[in-house]
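Mind looking over this structure? Questions follow.
Only one protein chain is missing from this complex, and each of the others stays in its spot.
On to subunit A.
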Amino acid sequence: MDDNFTLKWNRSNESVPNVTFSADYQMSEMNNWIQLPGCQYVADTECTFSFLKLNVLDEITLRIRAERGNSTSAWYIVDSFIPFLKAQIGPPEVHLEAEDKAVKINISPPGKQMWSMDRSRFIYSVVIWENSARTEERTETVYPRDMIYKLSPETTYCLKVRAELPLQKKVGVYSAVHCVNTTAENKLPPPENIEVDAANQNYVLKWDYAFANVTFQAQWLYGYLKQFPEDHSNKWKQIPGCVHVRTTQCVFPQRAFPDRVYFLRVQASDGNSTSLWSEEKEFRSEAQTVILPPVLNVKTTSHALHAYVGASREPVDLHRPLIYEIRFWENASSAESRILQEQTDFTFPNLKPLTVYCFKARAHLLGEKWNQSSDFSDVVCEKTKPGATSRTWLVAGICVLVVSVPVAVYIVKGLLRCLNYVFFPSPKPPSSIDEYFSEQPLKNLLLSPSEERTERCFIIEDVRSMTVLEEAKGTGGDLRAYHSPTLLLLGEPPAETQHPLSRGLPTSVSLCRKRIATVFGGISRPFPAIADGEAGPGVPL
């Protein structure tokens, strides 16, 4: 229990007299055994020792042996243990001071060494009852120096207290029962129902009081001081602006109380006497700052609408997160929807396509007690893009177009070719002619009109006038008539380069004739032969 441990053992042989026992201990990192004070040469079968000066969080091993005279038994080693884990919380010390409707309680934590690290962590549980009526018990959790309120004056109350360490799963033993008589009722009651509100940059402390013509004063205390069993009655300080006030409220600046936990109390005074202090009210200060409306940006993508909110300027060191709210509506209607979230990126997926939507945003600061909101930002309107289904149609349409265009081009080309063939035939003979005309010179003549060679025909009609006729250069059969009294004939000069005059007339004439037959088309139509010698005066062609 607490710092004191009791070691008990059994004797193996009860009848042997003059046997004493001694115990040693060893801490976890030690190599030698140290004598356990208070457990040397004990005649009893138990001894008590304390853990002062030792680290109670460290593992300890004990050993014990019996002695008689000079002979000793073997050491019996006890299983090692950690004192802190094994210890039980003992009863705390309690002092009471009675008021008329409250009792001031003063608890001293149990243990010196064992609980030295947890002294401020104890949770004290008080059971209080009226001495006369035991059935009406009340259990309360109190600070080490606290008040128990809501009691009746001039009554005897009894209570018992125990200390607990919930995180170690330890529940202590109840203290002894202490009783106290409450005093007679005071003339001036203390103020009641203390409340704190925030307004602008100030806090407003309000309370209720039944009587008039009194002044009040308010005090504050650092919240953490309540954790300690030490006396803090001299640590209460005056709240600025709340001394000798006549109204049941007072105002003090938020600047004076940075965000912490405090306790507040109020006292009334009528000049002659002062009331007792009111109930101590725990006050968690939350500085209010001006929140500017956020900056709103709206962007449309093909699938949805995105909105981004940003702080218009760097906010003051806020210990609380900002929540953003966006309200939006269709431009035509007035039905508003809203989204609240902590992230600054908003997505609106299920909006109607090709519609104008309008947005406005504001920020909320949520605190433990008070919430603050900024004003709304400027309204931003955006038109949504075409919906996803029409988009797929669009994509499909584009694909169809991409495929159909070359197909159409191909078809049109084919048509044009047809038209060309029908209306603008090509002078080029079809390639099947090759089958029929295998002779090279003929082929040359047929298939290459552009290369029509100039043929010189020499017709000698009479010796007197000899005219050399020439065909115009080949442009596809363009015949030019030269003014000549003689017959216009075309033809290739014969292979012999001899002047036809030298060879005689009939040879040259027959050659020219051949040429005429071929040139004047009609492959199938022979030209009526011009009889030899029948060539009369020039036949115009």
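Methods note: contacts are C-beta pairs under 8 Å (C-beta built on N, C-alpha and C of every residue); 3 or more make two chains touch, one makes a residue touch a chain; residues count from 1.
Note that contacts and distances are computed from a predicted model.
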{"item": "Name under which UniProt lists the unshown chain, selected from \"MIP18 family-like domain-containing protein\", \"Interferon beta\", \"pyruvate dehydrogenase (acetyl-transferring)\" or \"Elongator complex protein 5\"", "value": "\"Interferon beta\""}
{"item": "Among A:N4, A:Q168 or A:Q249, the residue in touch with the chain that has been omitted", "value": "A:Q168"}
{"item": "Identified contact with the non-displayed chain, of A:R260, A:R338, A:K383 or A:R417", "value": "A:R260"}
{"item": "Sole contact to the chain not displayed, among A:D44, A:D58 or A:D231", "value": "A:D58"}
{"item": "Where the unshown chain meets subunit A, residue by residue", "value": "55, 57-58, 82, 84-85, 117, 119-121, 166-169, 222-224, 227-228, 258-261, 284, 317, 319-321, 342-343, 366"}
